[in-house]
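Data block below; observations after.
Only one protein chain is missing from this complex, and each of the others stays in its spot.
Letters are used for the chains, namely A and B, taken in the order the chains are written, and counting of residues starts over at 1 for each.
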Amino acid sequence: MSEKFRPALDGITRVRGVRGALLVTDDDGLVVADAVMESVRGGAVAALTANLAARMGKATVAAGIGEANFIHLQAENGALLAMPAPHGVLVVVIAEKDVNVGLARLEMLRAAEAVR
Amino acid sequence: MSSDIRAMSAELARNPDSLVFLDLGEALRRRGQLYSAAKAAVAGLEKHPDSADAFDLYARVLVDMGHLQQAYEEWHSTVALDPQHLGAHKGLGFLCYRWGDLDGALEHLESALAADPMDQSVVQALRMVRDAVADLTDITEEQESSVFEGLEGARHGLLMFDTRGRVLGGGMRTELGEDVSQDVAAYVAGGCQEADRSTRILEMGEWQWMIVEGAGGNMHVSRSEADTVLLVARDRSVPSGRLAILAQRAAEVARQWVEAQQA
Partner (left out) sequence: MTVTRAIEPWIQDPLVRFVNEAGARLTLIMTPAGQVLAQHGFTRAVDVMAAAALGAAIVSSTREMAKTLGEETFTALNHQGVRHGIFLAEMASPRGPLLALVVYGSESSVGLVQLFFEDLVRELNEACPEEEPTRPAIAADFERDLNDSLASLFGR
């Protein structure tokens, strides 16, 4: 991984409950950089979350509330978070269901800044 | 005769088993040479009795000739061979709409959309049929909005729809007052399908809700009863946490409404 992104992703993974943090291309769904636990399928997280973000982004535009700038998907056993960053990159986090979303989001903002 | 048609006819003559009859028949149909197009389709069906595309071609020619009932039967043969055949579902949707069977039209056009979500003709046809359904139903727009009557934002920021994107109640309007309920329901239903798939593949269990924050507002999407989805949207002045509370209240109302419909 490019050393430029390591501190940013490490900041996210230090949040309790985070199982993985990735930078993903928003149109291709490919991993740019990642810091994920072994049990996490980074490629799958990247592709699926990018697709989800694209679809929900169309919904927010159709609803007249503009481009999506944060997505939180809550499931029975986990959570997915996504935030756009510059240059067609998405910051993606996969976490336990009780992750502190506020803290994770702050670190995701820092990671998005690092992409500039 | 155009050079394309000439070339395809020559190829078919050289190889009667060739599938070029599909393109030849379509080209003849588009030129209005319906008798020749029908001959090509029937000859092709004799050689390829299991070809869904051959049945589809014949059905389209029959529609142009005004033989709608027979076209309907040929398209049914098409979907029997290929249940996801885009052309057949579009054709059946068109015929159902023509005959006033709006439920049938909806069903077939939704199947067509599932086969090709990017087909704009299907999106537009669906919009038209849904508008017609809305006009004809006993429940007026006022009554649909009243599903959530009394709740904050009952008409402008609360929307209930099924997992196929059909609006069941509430409404969604932009700041300019444009009714975007159907478009938003369609897109969010697609997002819910992606959420289903993502949580299944990533082994996260069933998804429960989503919050999407936009530049001009926030959305809360949650599952409700009986394969329905509830969407609550507000401007940025309403924080996400409060959206979740509004969504809980709306979910209870939605649950009672669904139970009442099913009773």
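Observations
Going forward, a residue touches a chain if its C-beta (ideal position, glycine included) is under 8 Å from a C-beta of that chain, and two chains touch if they have at least 3 such contacts.
Quick caveat, the model's predicted, so the values are computed rather than measured.
Of the listed positions B:82, B:110, B:183 or B:213, the one in contact with the omitted chain in the full complex is B:82. Although one chain is not drawn, the whole complex shows that of A:12, A:35 or A:48 it is A:48 that touches it.
Counting over the whole complex, subunit B has residues 17-20, 22-23, 48, 50-53, 56, 82, 84-87, 115, 117-118, 197 touching the chain that is not drawn.
In the full complex, subunit A contacts the hidden chain through residues 24-25, 27-30, 43-44, 46-48, 50-51.
Quick note on the criterion: only the chains that are shown with their structure count from here on.
Each chain gets one centre point, the mean of its Cα atoms, and the points for subunit A and subunit B are 31 Å apart. Those residues of subunit A that touch subunit B in the complex are listed here as 41, 44-45, 48-49, 51-52, 55-56, 58-80, 94. Of all the residues in subunit B, the ones that touch subunit A in their complex are 172-176, 178, 180, 183-184, 187-188, 190-191, 194-195, 197-199, 201-219, 233, 235, 240.
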